[in-house]
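Reviewing the structure listed below.
Yeah, one chain of the complex is gone here, protein chain that is, but the others are all in their spots.
The block that comes next holds chain A.
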Amino acid sequence: MQYDEIMVRYGELSTKGHNRKNFIDRLGSNVRDALHKFPEVKVHANPDRLHVSLNGANSDEVMRHLKLVFGIQNFSPSLKVDKNYDAVCKAAKEMIEEQVKHPITFKIETRRSDHHFEMDTFQMNRELGGYLLQQFPDLLTVDVHHPDLTLRVEIRLNGIFLTSEKVPGAGGLPVGTAGKGMMMLSGGIDSPVAAYLAMKRGVSVEMVHFFSPPYTSEQALAKAKELTGKLAHYCGSINFIQVPFTEIQETIKEKVPEGYLMTVQRRLMLRLAVALAEKRHGLAIFNGESLGQVASQTMQSMRAIEDVTNMPVLRPVLSYDKNEIIKIAKQIGTYDLSILPYEDCCTVFTPPSPKTMPRVDRARKYEQLIDVDGLMQKSLANIKITRIHAGEEFLNQNQDVFADLL
């Protein structure tokens, strides 16, 4: 059924006191962002609810996008009809026909903000209920206390709106309400899942991706960007910061003893992410580390790496098993991309046996063998920031051209 408007109910944020306005404004702009490919859609974030006027946009498509936006408890698509009783009856009948296949109980719930309308709420409830019972004697019975289906009629100044379905939303908090964090995104399975979980709790993430041409390929970069496009479904759009890392990696390889290659390299990555966070008003660093998964993810390693900063380094998948992470990755649609076999910056120059228990003092000492500040400055001067929208694709940029051929 093609609907005219979608009414969105807020989630947890209804309990957030006077921050409420910020939350609502933020959710409004996130929804606008998520629906940016429907220019005809208008979003009104009111204190009690958020209304999405479709103006002809395909309601199924719009709802598919809405389901992914964090901070929405549920939403209901509604039909807008002319302000007369006959039109209400006709639309209500169509809705029941479409949605009800087996006998159920129902009730009508009318709200009237236009008090000049000819019928009052009781009259509407009674007469519309009576009409529907008469139309569907085998399907409907009335139950005003615990109905299976509540048909809501809202009489507003600009028309009458009919609603019956309630579609669950993604829950969580609107992305951005928790502040900004820098997400270290490699392109593997874990970091996209960590990004998803961070966003779910309201973090606005910016992706930091280390790019080491020619050791890593354009495809590895395109893959990280495409992953970002997948994740942007949950918040509208995400900044993708590509950080040149070739020179740093080469210098470390040349100067640092093999056992500490990985530790020092990670320290530099973290230093760069922190520098970006400070410049871009980020409050924390996020990554996809899971305790004990590889050499760099032991507690000793974390200690030796995190030594470079006092900014919080948050690890949303810290205690998840690989299988649990894979399950979420499949559910959010990043898994198939993550397993594409392109080298990323973490797999280049991996020593045959990295230290799983590096020592902080040694890590510090070896780091001093390279010109940390100089290298970082050079790298930061050459970062490239791309704003990536939901569903943008980078691996196969000719997809549309190809679709015409096929």
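Convention: a contact is a pair of C-beta atoms (placed from the backbone, for glycine too) under 8 Å apart; a residue touches a chain by one contact, two chains touch by 3 or more; residues count from 1.
We take it that contacts and distances are computed from a predicted model.
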Record-based protein name (UniProt) of the chain missing from this complex, from "Cysteine desulfurase NifS", "3-phenylpropionate/cinnamic acid dioxygenase subunit beta", "Quaternary amine transport ATP-binding protein" or "Tripartite tricarboxylate transporter permease": "Cysteine desulfurase NifS"
Residue among A:217, A:237, A:309 or A:386 touching the omitted chain: A:217
Sites on chain A contacted by the missing partner chain, in the whole complex: 217-219, 395-396, 398-399, 402-403, 405-406
